[in-house]
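One protein chain is absent from this view; the other protein chains keep their places.
Presenting subunit A:
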Amino acid sequence: MSKKPQLTRSKLPISGRIVMFFIRHLQHAMGSMGELWRNPVSSIMTMAVLGVSLSLPAALQVLVKNAETITQSWNSAAEISLFVDDARSERTIQSLITRIKVYPEVSEVSYINREQALEEFQSLSGFGEALSYLDTNPLPAVVTVTPSLRYSSPTGARELLKKLELEPEVSFGRLDIEWLERLQAVVKLLERTVLAIAALLVLAVVLVIGNTIRLAIMSRRSEIEVMKLVGATEAFIQRPFLYTGIWYGIIGGILAWIIINLLVWYLDSALAELLGLYGSQLQMQSLSLVELGQLVGLASFLGWLGSYLSVRHHLRAIEPS
């Protein structure tokens, strides 16, 4: 009996092995697609479950994206009102304005002098008559500063406000951004919620695919036993199942994308009406092509992961007896 230290791994030459490696992968990929076609009802059910599961985090993503665009457009509306000391003359105020205008943080400055402020107040407040009884004009002159884009965020605007308050002519300044900060906090909370829900649904997708693949493995138990008996490696046996998982992911991802587009289309007119009431010209945005790619990519990865976990666990358990 001759002693051979190593088992022959393959009887084919290396070049043939490399070519066959790709051909086999292609065959398995196509073959598992064919398997899905052969059991359309159960395949479609699984894909629908995946599509719905994936569409929820994707819908929340769309929501966050749109909320961000809206808050961004409001961000730039942040304005700083500087109230000038009553004692200052018109000339010092003008020199203050010129100084502020050259600030790199400032994009626009407008000035309302005391008379203009009084007129405006009279016409808008309805206290016009009452004001005429006063001896002096109680209203200060106001310099309105619009920060440049980089300083329009709440923190940036606040920094700028502090700097402006150091000007000797300014008695105090006001930045009305509390509501903006609250909105941003809400958006942040929304983002966190999206992440948490997305994580849960991603887990659900992995579990659904894992279970589907488990059932597929169980129904082909005898075939797997025979394959093991005639010398199939585990890599060979698991490959079709992995491709099945990837197909489930890809098709589930595309389904989710379709669901999102239908949802956006359905909501668009209602939202346009709402935004129209706020005088906004914003259009609801759906998922971009890049995001479609990300969605399908993530879904196919989840499909692979779910089936890999399932295959690892269940294929080993099947041994010929």
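The rule we apply is simple: a contact is a pair of C-beta atoms (placed from the backbone, for glycine too) under 8 Å apart; a residue touches a chain by one contact, two chains touch by 3 or more; residues count from 1.
Keep in mind that, in the parts below, contacts and distances are computed from a predicted model.
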Q. Going by UniProt, what is the name of the one chain that was not included in the view, given "Cell division ATP-binding protein FtsE", "Methylaspartate mutase", "Putative glucose ABC transporter permease protein TsgC13" or "Response regulator receiver domain-containing protein"?
A. "Cell division ATP-binding protein FtsE"
Q. Pick from A:230, A:277, A:290 or A:317: which residue touches the chain that isn't shown?
A. A:230
Q. Which residue from A:21, A:127, A:172 or A:265 sits in contact with the chain not drawn here?
A. A:21
(Q) Even though one chain is hidden, which residues of subunit A still touch it in the full complex? (A) 1-4, 7-12, 16-17, 20-21, 24, 222-223, 225-234, 236, 319-321
